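The full complex has more chains than appear here; those shown keep their coordinates.
Letters A and B mark the chains as written, and numbering starts fresh at 1 in each.
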Amino acid sequence: MTNLEDPAAIDRTDPESYIAAATDVYRNWGRWGDDDRIGTLNFIDDAARARAAALVETGRTVSLSQPFDMDGPQKGWRRRTNPVHTMLDTGIDAEFGDQGFPHGIGGADDVIAMPLQCSTQWDGLGHIFDRGYAWNGRRAGSVVTSEGDQVTGIEHTAAKVTGRGVLLDMGAHLRPETGELEDGYAITVADIESCIAAQGASSAVGTGDILLVRTGRYARARREGWGEYAGGPAPGLSVTTAGWLHRTEVAAVATDTWGFEVRPNEFDVAFQPLHQIAIPNMGLTIGEMWDLDELADACREAGRWEFLLVAPPLPITGAVGSPVNPIAIF
Amino acid sequence: MTNLEDPAAIDRTDPESYIAAATDVYRNWGRWGDDDRIGTLNFIDDAARARAAALVETGRTVSLSQPFDMDGPQKGWRRRTNPVHTMLDTGIDAEFGDQGFPHGIGGADDVIAMPLQCSTQWDGLGHIFDRGYAWNGRRAGSVVTSEGDQVTGIEHTAAKVTGRGVLLDMGAHLRPETGELEDGYAITVADIESCIAAQGASSAVGTGDILLVRTGRYARARREGWGEYAGGPAPGLSVTTAGWLHRTEVAAVATDTWGFEVRPNEFDVAFQPLHQIAIPNMGLTIGEMWDLDELADACREAGRWEFLLVAPPLPITGAVGSPVNPIAIF
């Protein structure tokens, strides 16, 4: 286990062996029964939600969602486009008097088309597979078909993603002068632990917590433009944090980056190895492209890094992910 | 004012006069300044949110969202379709080994196309106009153009829709044997007040509360099929409740029906007159097609009708509405 958590011990030429070893020890298959559909979200129980709600003091509320519109970061990779929002009718139609409604009522309707992975989102458990297997040891092809996720669809988490949120502002902790980690920076267990120590007791992370990791990458995108935000180099969690995530028993983790884990990944030829370990093996729900900037300010102003977090996915039947507007309440 | 709240006094042939009179007395334009974008959501302040969070005891959490899928109620009126969720790639692709990713990782992505008014939703303030005017007295055509809502887009409420929720189970109160009001039943102020009295102090409604009104219509749709759920006859609020909604200073109201207000409406030739009074004049945010059935059970089991309600819209830039998965926490 030590080796798996030591970034210096990674053999960059051999992701397969690392992944095989890591999944052997961090796999949670069967932990919540053969029929489980929600993985580590099981770590949050009603008592945990009640404790989280008890954290609320001032009622200050922060939305952690990026805007959903055509000016987003997507460039078409895997046919991920930005959301296309169009109007079916408008106030101009109403004012023009064309709508045919009685007694002066007018209306506007609208429609959206979007990949569920296009902006602030939860990755469902059907989003990633490991060597043909989905969460809890099911064959990938028996879970997610062209009809959608038949087993672990995001709708099963509709009422689950509420609990204690903890923000680790890794950007501010490691780069106090800018608040922003550089692309390619791999956040290690040591980094996490030193951040928790620096931020203090309110940032302790334990069973059932929803961990939010701010890298500062989104702040940079806002300032400088998206550039390669979607899929390009970025700071993020090191693959070596898998063990810490596993034993800490977090319910979910989210970051302000496109891909959650560090990019480029820590092997010469690789694609999102921490996803491969975390989602199908640990059953970990992962959030991406969250806006954690105002939250960081709010934490600093409140003098604490914990809060009630309510981040309900849309219960789209059979979806492998969902857009979300996560709400933090202080 | 008395007349406006008396269902028996409605002149069914003259919606124009009723609406003119009602909007004259219930209009909130300018109440929160000329630049206001969120209307009655201003009634919720941080202190109210903190009080709402203090209601949490057990942590039981209930999702108030209907499923988002093609089996919904929409039949194409105003080009409202049900959500179309399709896969971009699948677990079958991953298991088949076609995806071209390294070290055994596989993935599934998906996409959705949907009218923002198709299922459980918030109507934004740009959704309805009154004689050419939008919320706060702006010209409809200057607010909602083909580019979207330029002023009161739903994104401005992203962090706002959190507060004390109160459920009035009108179905159970008025029809204890079935729990379901019949189509065309117009819920009056007297009905509301008698329900509050019967349910007890925890269902008192006041400034900044988010009021949920269960009619039982959705329970019937689940049992019997959608039928004319979308746009057909339904129980709902009487237009004569506008004054009560206004002086009670609720922040938002939602029902388990397609259209919030009673249908057919209470004039011979009419279309959603309560919307016309409430949205552009009062600035009231309205929720429709919510699932309030499990919530009613939870209230009954908890012995109280109030709870923390977190119902964040997706911040779709310029949208006049949003799908939502509202979360009630006990």
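We adopt the following convention: contacts are C-beta pairs under 8 Å (C-beta built on N, C-alpha and C of every residue); 3 or more make two chains touch, one makes a residue touch a chain.
The model shown is predicted, which means the values in this text are computed figures rather than measured ones.
Student: Could you work out how many identical chains the complete complex has, if 2 are displayed?
Tutor: 4
Keep this in mind: only the chains that are shown with their structure count from here on.
Student: Fit chain A onto chain B over the CA trace and report the rotation angle, somewhere between 0 and 180 degrees, nearest 5.
Tutor: The C-alpha superposition of chain A onto chain B needs 180 degrees.
Student: Using mean CA coordinates as chain centres, what's the gap between chain A and chain B in Å?
Tutor: Result: the chain centres lie 28 Å from each other.
Student: Within their complex, state which residues of chain B touch chain A.
Tutor: Within the complex, chain B contacts chain A at residues 15-16, 19, 45-54, 56-63, 65-69, 71, 78-80, 83, 85-92, 94-97, 101-117, 126-132, 134, 139-149, 155, 158-160, 162, 267, 269-273, 275-276, 308, 310, 312-321, 323-327, 329.
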